[in-house]
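A single protein chain has been omitted; all remaining protein chains appear in their positions.
Our next item is subunit A:
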């Protein structure tokens, strides 16, 4: 072997070693998320937005404003805005030089188109009613959008940040469900139906470039299978893990981070307030005092989750801990029942959706109720189809239990018709005050008043706010701890070795 050749060989070996070393040190730029539910199409303005938002909101689609990880409203496609003193005119100053992923420009005309489409007669926007105070939409110039309202609506700005109000491009409207076009930092690449959706970096993004270049959302319904996929390396993160009893196996394992936050979802046992005996507030209070919420959280969620006393999530601004208003007190509960004319209790039926958390909670509630002489018969109802029909639409039920996933939805107790059949003029008045609030303080104060009314009147038994159990590989950063809006915003996610 000549020395020349030996030199070449050594150099080659060194170079290849260096290259290998580099390859190891370079952090990954792709991410695979595991999700429980596959969305129905990818257009959040045309179908129930929870599972859709968990893929596309903020990643692919953006709104005039955004809700950040703490639940605050932030500017997005609107740089700033002015709200008139009477609260009836909103003037948005739009960001210029923003383009959609198909190259079309975003401007006041496309923004007007988006909002007009929400409000149209044939609109299929699932949250249309949140925007119905808007009476006219005007594009004053290319960068200015003016909304006129019929009455003040303090929450409107929040709802404009919601997935149902993301900005869409008129020519892609009809195909957004299968080939979405937005303004976000990631664009659509591929949807293998029943399997996964892949997004890739949008290199023409107007804002800060994301650190990832490829994000895959894999749909795995079974939590056991999710855990298996995490362990075997098939997925990197499950942002909302649905099997709390399996969490400890990941907590012990230091190749994973387990991060417990809160979601906007409240699990409540709604009652048919129009029906005897649930029309009597003493009966409702007695049932509330018969159950130990922490006991239910421990048994259904391995202790994860926050007992609540009203329909408000700890992740929302203005939350008050009211779990102590009607605390666990079976003796008092029995007394209240006797006062209401049921000294020997009564029998009723729980229409239980076939969801694990509902099944576990129902069984425990049944035991608690039996201690005050109340017999609860459990009847399983297929969710969503049959449950929606029986409980939600026909209100043919006594009590049910369900998680309300939409954020800031305390207003449902003033909605008519709604499955609680609840009627309380004081509460309705408070919700009108919230809508008319002139300032953030006033709005929050109104929400606090509303929470207190419900805590006393218990139109539903308030059980717990769902935890958001995030499990991801160590080295992954920038995932959200809480989920104030159902979403998986990965625009700030990155790997660090």
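The working rule: contacts are C-beta pairs under 8 Å (C-beta built on N, C-alpha and C of every residue); 3 or more make two chains touch, one makes a residue touch a chain; residues count from 1.
We adopt the following convention: contacts and distances are computed from a predicted model.
Missing chain, UniProt protein name: "ABC transporter permease", from among "Iminophenyl-pyruvate dimer synthase domain-containing protein", "ABC transporter permease", "Cytochrome bc1 complex Rieske iron-sulfur subunit" or "Ribulose bisphosphate carboxylase small subunit".
Only one residue in the set A:85, A:122, A:141 or A:497 touches the chain that does not appear here, and it is A:122.
Across A:140, A:171, A:189 or A:224, the single residue that touches the chain missing here is A:224. One chain of the complex is left out; on subunit A, the residues touching it are 38, 40-41, 47-50, 121-130, 177-178, 192-195, 218-222, 224-225, 228-229, 231-232, 234, 382, 384-386, 388-390, 392-393, 406, 409.
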